[in-house]
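Could you have a look at this structure, given as C-alpha cells, before my questions?
One protein chain is absent from this view; the other protein chains keep their places.
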Amino acid sequence: MSQNEDLRIGVYVCHCGSNIASVIDPKAVAEFASALPDVVLTNNSLYTCSDAGQRQIQEDIKNHKLNRVVVAACSVRLHEPTFRACVAEAGLNPFLFEMANIREQDTWVHSHEPEGALEKAKDLVASAVAKSRFLTPLDMIKVPVTKTAMVIGGGVAGISSALDLADMGIKTYLVEKEPSIGGRMAQLNKTFPTMDCSI
Amino acid sequence: MQHTDNTPHSFKDEVMAEPGGELLQRCYSCGTCVSMCLVNQTCPDYNPRRTMRMVMLDMREETFRNPTIWHCSACDLCHPHCPQGIHISDLMRAIKNVALRAGYESPLPSAKVDEHKCSGCDICEKACPYGALSLAAKTIDGKERKISQVDRSLCMACGICAAACPLSAITVEDYSNEKVAAQIQAGHWLKKAKSGDPKVLVFNCSWNLRAEADRDAMSELPANVRVVNVPCSGRIDPTFVLTALQAGVARVLVAGCQPGECHYKQGTRIAQGRMHTLNHMFEQMGMDAQRVQFVQIGTEDRGRLPATILDLVAELKSSTVAVA
Amino acid sequence: MAKNNKLKIAIYWAASCGGCDVAVVEIGHNLLKLKEAADILFWPAAMDFKYSDVEAMPDKHIDVCLFNGSVRTSENEHIAKLLRAKSKVMVAFGSCAYEGCIPGLANLYNRGDILTRVYQETPSTENPDGVIPQPHCKVPEGDLDLPEFYESVKPVGMVVPVEYSVPGCPPVASQVWGVLEAIIAGKLPPVGAVLGAGDRNLCEECERVRDGTKVKQFVRPHEVIADPKKCFLEQGIVCSGPATRAGCGRPCIRVGMPCRGCYGPPEGVKDQGAKLLSAIMAVIDPEADVEQLVSQIVDPVGTLYRFSLSDSLLQQIKWQEAEKK
Partner (left out) sequence: MVDAARHPNITVKSYTEVKRVEGFIGNFKVLVEEKPRYVNMDRCNGCGACSPVCPIEIPNEFEEGIAPRKAIYIPHAQAVPLRYVIDEEACIHCYKCVDACGKLDAIDFSQQPRQEWLDVGSILVATGFDNFDPSVIKEYGFGRYANVITAMELERINNSAGPTAGRIMRPSDSKFPNKISFIQCVGSRDERYNLYCSGFCCMYTIKNAVQWKQTYPDADITIFYMDIRTPSKGYEEFYRRAREMGIRFIQGRPSIITEDPKTGNLFIQAEDVGLGRTIELESEMVILSTAAIPRVDTDAMGSVLNISRSPDGFFMEYHPKLRPVDSPTDGVFLCGAAQSPKDIPASVAQGSAAASRAARILNADEWEIEPIVAMVWEDRCISAQGKKCGICATKCPYGAILVETGKAAMVTAAKCHGCGGCVAECPHNAITQKHFTDAQVISQLHALLRHEPEKKVLAFMCHWCSYGGADNAGTSHFEYPASQRGLRVMCSARMDSDFIFEAFRLGAGVVLVSGCHPQDCHYITGQRVGAERFEKLTKRLVDMGISPQRFRVEWISAAEGAKYAQVIREMDQTLRQIDPQALKEEIERTRPELERRVRRLPEIPDVALALELAKATS
C-alpha cells in the first residue's frame, strides 16, 4: 500500500515529434511535474514510445529505483499496452504505470488555445501522478481458451479466414445465414485480375 | 500561368464569409451542376463548376469579368443533385454580392416600371420570386406617391411581374405586351388562310427544350402552329390567351416547367393557377375548356412538348374533318 | 321649351336596377343647379315623358343623353338607337350601360334557360300550363306585343356608338355631379374617355395595410372574420381592387367588404377579369397547393367578371363559338 512505501515517481513528457510540442512546451510540463510530491525524476523525449524512449524508462527504473511511471503522451487506447510491457520488462508491475493523454485530448483539440492547453496538460499530469500514488501491483487473470473459432458469414472473407484457421488446426464453425455459402462473390462472373470464375 | 494566392482575406475567403458561400471548398468538380444547368445549355460560358474553381483559385477579376455569373436564376435544379450538398445558387448569390460590393453590375435586362401608371399596389412585390421589387416614395407630377422600384442586381427579367401588374405598368424589354403580340402576329399569321387548318398558338417557356432533338422538332412544326417563346410561363397574362382565341386561334397551349423545376421558382405555379382557372371559367360559361391547355414539362420529359403539340394538331384535324 | 340656350339633357333607364337614376337624384341640392343650367327633356324615371315626345324631336336635338342600363330586350335596343339619333353626346352611364354589370352575368345562361327558370321552375311560380311569354300572342281581346327578350345582355356601347362612359354600380353621387358639372361647363375630354373616375386602381387609395403576405388559401368573405385593418387579398379574400378603376371612394372596403369591381378595369386594361386573375395568381404562396387554390375560387366568372362579363374577351369568344354552331 502506498502509505507503507517510499514513492518514487518518474514522469515522462513526450513531444510526439511536433504533435504535442508545437502547441505546448513539454519541458514546462515536466518542470511542473518535477515539483509534485514524490516525483523524483522527469524527462522529455521526442518520442517516448520509441526504442530509445522506452530504454530510458527501463534504465531509470533500475538506476533511480522508480516504483511508479507516468507517461504524458497519447491515448491509453494506443500506447498503454506498449508502456505496460516496457515497465514490466524492467521488473516493475505493469499496473504501476499510468498515462496522461496530452495529445488526442489536449494539443490536438486546443491548438488555437496554447496557454489553456498547457494548463490542461499540467492538470492531466497532476491527475495521473495523483492516481499513481494509489496504484497497486496487480496480476493478470488467466483464463482457459476454447480452441474453437466461429466465423459469422460465408462470403469470400469468411471462407478465407475459416480456411486459414482450419489449416492451422483450429476447429471452426462457418455460420451462414443463407442456404448456401459463397456470399456476393458467388454471384460474380469472371473477376479481376485473373478473369476467372469466382467460385 | 495562373498565380494563386492563399493568404487569408483572399477572394475565396471573402466569398466563403458571405452567407451561402461556406461550402465552396467541398466542390470536387464532378460537373453534375453544370450538366443539370439550363443556363449552361443555352449559354455555355456560364459554368458554375468553373466559376467555383476560379473563386477557389482567387481569380477575382476574371470571375467578375465573366458576365454570365449573373445568369443563375436560383431555379435550384442542380442543388438536389449535388453529391456534396452545395447550394450552388446560394454560392452564386454570394459571388454576386461580393461583385456588387466591388462595383460590378448585373448586365442582364431588367424589368422597368412606368411611374405614371404605377399605383403602388404592391402586387409585383409579392409576385417577384427574387424580391427585386419594392415600394419607395417618389414625387411624380408634383405629388408624392409610393412607386414600385426594381433592384437591378436581383431582377432576373422573368416577366412574372409584368403579367401580374394590374395596370400593365411593368415592362420587360424583349417581352413587352406589344412584342408578344407582334410575335403572334408576325407574317400576318392570324389573318393568313382563315379557312385553312385550325391554328394552334403555343406560349412556351424557353427553358422547356432541353434536348437538341426537341429543339429541332420544334422548328419543324406545321405552319398552323405558332410558337411564342417567353422567358417563363409566369409571363403569360390570361389576357394574351383570350386575345388570341378571340382573334380566331383554335387552341392555345401554355407550356411551363414541372413544378420544382421552374427556372424562376414560382412561374410555372402561377401559370398553372391562371390557366386552370381559365379552364374553370370556360366550363362555367359552357364553352370548350379544351381551347386552353397547360402542360408542365419536366427535365425527364424528353420529346414530350413536340409530341403534345403534334397530338393537338392531329386531334384538331380529325375533329374538323368529323364536323365537315 | 327650348327657347333659351340651356343645355338639353336626357336620362334613360334600360336593363338595370334603377340605382343609376337614384344616383342622379343623390346629387341632392345640386339638382337645383342642374335645373338652372339645363332642361331635362326626357327622364322617364322622374317625370312623365312619352317615347313619342322623343320621336318627335329632330336629330341631335338633345345635347347629352345619360343612358343607364344594358341592352337585354328589343325595347332597350330600340330606345338606345332612338336616343342615339336624337343626341349629340351619348354617355353610357353606370356599369350596366358601360360593361353589362350584374345583369350581364345572365350571359352565363341562354334565353331558354332563363325563361324556363323564371316562368316554370322558381318555387313561387304557379304556371300549370308552363306558359312562356312570347313577343306576339293572340288573346281574345286582340294581339299583344311584348318586347323581345334577347339571347344575351350587351352593354349599350355594343349596340350604338357612345362618346363617354361613367363607371360604377351605381356611380357615386360626387362623381355624378362632377360629370354633370363638366357637361354644364362644356369641359368634356376627348371622345372615348371614361368620366367620373380615376385612371389607376383602387389599391392606390386603399388605407388597408399590406405587409407582403402571400395567399395561402382563397376564402370567401363569409367564411372568415377578416382583419379590418389588413389588405383583403393578403387575407386570401379575392378583392377586385387591384384590377378596378379608382374613383368610387371605396364605400365597400370601408364597410368591410372587398372591392366588387364595379368601376371596371383601370385605364389601358382591356379585360378586367383576366387581369384580376393574372394578378391574384401571381401572389400565391410558394408552399400552397395550386389546384386547391384554383378550386377555392368557387365561382370564377362571377368573382372575376362580376361587373364586366358582357364586355369581356371571354364573352366575345363565347359569342363567336355560338355563332359557329
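Just a few scattered comments:
Just so it is clear, A, B and C label the chains in written order, and each chain counts residues from 1 on its own.
Basically, a contact is a pair of C-beta atoms (placed from the backbone, for glycine too) under 8 Å apart; a residue touches a chain by one contact, two chains touch by 3 or more.
Just so it is clear, the model here is predicted, and its values are computed rather than measured.
Here is the thing to keep in mind: the chain we left out touches A, B in the whole complex. The chain omitted from view is touched by exactly one of B:E144, B:E178 or B:E212, namely B:E212. When you scan B:N47, B:S89 or B:Q272 for touch with the missing chain, the hit is B:N47.
Counting over the whole complex, subunit A has residues 1-3, 36-37, 75-78, 95, 101, 103-106, 108-113, 116-117, 119-120, 123-124, 126-131, 133-136, 138-193, 195, 198-199 touching the chain that is not drawn. Subunit B residues in contact with the hidden partner, per the touch definition given at the top, are 28-37, 40-41, 44, 47, 49-50, 78, 81, 83-85, 211-212, 299-303.
The working rule: only the chains that are shown with their structure count from here on.
Chain geometry summary: the mean Cα position of subunit A and that of subunit B are 63 Å apart.
Separating the centre of subunit B from that of subunit C, both taken as means of CA atoms, is a distance of 38 Å. A separation of 94 Å divides the Cα centre of subunit A from that of subunit C. Every residue of subunit C that touches subunit B in the complex is listed here, in rising order: 108, 200-201, 203-204, 210, 212-214, 241-243, 246, 266-271, 273-279, 281-284, 286, 290-291, 293-294, 297, 299-301, 304-305, 312-314, 316-318, 320-321.
If you check the complex, the residues on subunit B that touch subunit C are 117-123, 125-127, 145, 160-161, 163-168, 234, 237-239, 241-243, 245-246, 248, 259, 265-266, 269-270, 272-274, 276-278, 280-282, 284-288, 291.
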